[in-house]
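Pasting in a structure now, in structure tokens, and then I'll have a few things to ask.
Here the complex is missing one protein chain, while the rest keep their positions.
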Amino acid sequence: MAINKKVANVEEACKGIKSGMTLMLGGFGLCGIPENSIAELVKMGVNELTCISNNAGVDDFGLGLLLQGKQIKKMISSYVGENDEFERQMLSGELEVDLIPQGSLAERCRAAGAGIPAFFTPAGYGTEVQGRKEVRMFKGKPHILETALEADFAIVKAWKGDSSGNLIFKATAKNFNPLMAMAGKITIAEVEELVPLGELDPNEIHTPGIFVQRVFQGAKYEKRIEQRTTQPKA
Amino acid sequence: MAINKKVANVEEACKGIKSGMTLMLGGFGLCGIPENSIAELVKMGVNELTCISNNAGVDDFGLGLLLQGKQIKKMISSYVGENDEFERQMLSGELEVDLIPQGSLAERCRAAGAGIPAFFTPAGYGTEVQGRKEVRMFKGKPHILETALEADFAIVKAWKGDSSGNLIFKATAKNFNPLMAMAGKITIAEVEELVPLGELDPNEIHTPGIFVQRVFQGAKYEKRIEQRTTQPKA
Amino acid sequence: MLDKNGIAKRIAQELQHGYYVNLGIGIPTLVANYIPEGIEVEFQSENGILGMGPFPEEGDEDADLINAGKQTITAMPGAAYFDSATSFAMIRGRHVQLTVLGAMEIAQNGDIANWKIPGRMVKGMGGAMDLVASAENIIVAMMHTNKRGESKLLEKCSLPLTGVGCVKKVVTNLAVMEIRDNGFYLVERAPGVSIDEIVDATDGRLIVPGDNIPEMEI
Partner (left out) sequence: MLDKNGIAKRIAQELQHGYYVNLGIGIPTLVANYIPEGIEVEFQSENGILGMGPFPEEGDEDADLINAGKQTITAMPGAAYFDSATSFAMIRGRHVQLTVLGAMEIAQNGDIANWKIPGRMVKGMGGAMDLVASAENIIVAMMHTNKRGESKLLEKCSLPLTGVGCVKKVVTNLAVMEIRDNGFYLVERAPGVSIDEIVDATDGRLIVPGDNIPEMEI
């Protein structure tokens, strides 16, 4: 009786994504990003996109690939420091950029998914982020009103998933993925492993399937490491 | 290097709870309630308590035990329909009662734990719940402003826990427990099984230990069923 | 005239493929027994489960696995458990496509009252206020009249409201009605029930579009 969200491949998953749309993309740095779907967006050639993503990838991976092709009109992010092409497009004015505190970004995604149109947070008070937002004191401390952040499509990456759209993330690859999954009008989940229905323990599911409209197993994952830091073997 | 939150027993866990305090207690109906701690509160004889809990137990179990001893001055709940003594005390005016929509109750607990002092929700607009709360339109739909709900102590019940305060709940016994764990100035977690540090998979933890100040293994659990509904064996 | 199971059967016809559905306590719970063949739906219970299954076999009850009516249940393959904030995120965020719940009174503008009788019965609203304020599609399942024979379909609710102008459809033992143009728009009659009987049992404004109101097929 479970609702089947399984689609055959990334082409089918990304059907309906059009130029000018607002997309949310999960991941922190290059960790937990929907690699297959990003590649498909490059292939589709959709442009004038507004992309909501904590980071903008690096020059030749992640959202950097969409920046190279000038497919992105506007980025809504919290930190974009690892991408020269990004910085160039932003400083030249080719790219519109809305920088948002990371916690506010996460909470605004969750809020959209949770039917909370607005909430107060102390983050950004007295800074450029405050802008014209309403300020209100709570317990003697100033807070600003932040609103829910919605998207036409949310594209997330999980470790395991089932046909009903239930998702389990791995370690810190979870990050923004469960929140963006809640916020998309249509949520696409690409997973490393699509397991048979009933195999995931209902107690261990991070994103219940109700938040996911399409799920598919990614063809392969590079899972590039941005900063490989190690210590010598003991 | 993990921080040790383990206390020897329920007496030690409940130390510092005083008459007149505000307590949050996890559980939905009798499912996932902190049985050991409630018994201890009865034994301690603290009274004039404000209890935030979705339900008020039944006459002879759960928070009903505190009601019997008239230890509760005020209840903040969403549904109290299974308790005659409760109804009697409320209608007679002995007990103050603040009824809150279940979703707003959950979100207000989470908000307290998350440093969100207030948020807008559509629930309760145009009803007694609205009262003097601020009303604001979002996308043409009226919403009311709800504030965070804090407590001196939050008392939750989990299935498994470790000495660092990490918790895993079982099935629908999760309910309000993870949210209240976030909201308490001091959070007490009683668990069915306290496992050695490192035994819980960091990927399967529902409540990270940072939200928990004291953890102990409950002596025994009755886990009473409120509505035993079954079907004949096939 | 329908019995409670008949009301549930009729409402089950409103289920559509891919729906996530929240069923309230009482008659709504029975809807799960009549899912039309060939469609996939999943039931959400607001205490924290998606993919709710039938009652367990005797001896298999689990105190940790209940529904919002505090009844022991089972989980279907593909089920998921979650906390109450996530549960109401699903509801408030409109991820649940259909809510079916009972009511004490419904007004012709879609107001609903089902949580309190001042001075006499105060059980609380539970999740009902969140559900009715949020769901796009709300069907009320109830008897047309109360135990004293008084109509539950009114011009204006006399009891404290649960939600304002939110009900879209009402299915009773006598009729199916939609809330339209500030009235109860009669869509179907229960088997063997005449228009006059429905008119008599309805205190609010009943809109009867012609004499050929079809009889339900259930």
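Residue numbering begins at 1 within each chain, and the chains themselves are lettered A, B and C in the order written.
Here is the rule we use: contacts are C-beta pairs under 8 Å (C-beta built on N, C-alpha and C of every residue); 3 or more make two chains touch, one makes a residue touch a chain.
As the structure is a prediction and not an experimental result, all values here were calculated from the model.
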Thinking of the complex as a whole, which visible chains are touched by the chain that is not shown? A, B
So one chain is hidden, and I want to know which residue out of A:D59, A:E87, A:E150 or A:E204 touches that hidden chain in the complete assembly. A:E87
Going by the touch rule given at the top, which residues of chain B touch the chain that is not shown? 1-4, 110, 112-116, 162-164, 166, 182, 197-198, 200, 202-203, 205, 208-211
For chain A, which residues reach the chain that was dropped from this view? 28-32, 54, 77-82, 87, 90-91, 97, 99, 101-107, 109-110, 121-129, 159, 169-179, 206, 223-234
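By our rule, only the chains that are shown with their structure count from here on.
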Of all chain pairs, which one counts the most C-beta contacts? B-C
Report, in whole Å, the distance between the mean C-alpha point of chain A and the mean C-alpha point of chain C. 36
Chain B-chain C separation of Cα centroids, rounded to whole Å: 28
Among chain C residues, those touching two or more other chains are 49, 75, 81-82, 85, 88, 91-92, 134
Quick check: what residues of chain A touch more than one other chain, meaning two or more? 114-116, 202-203
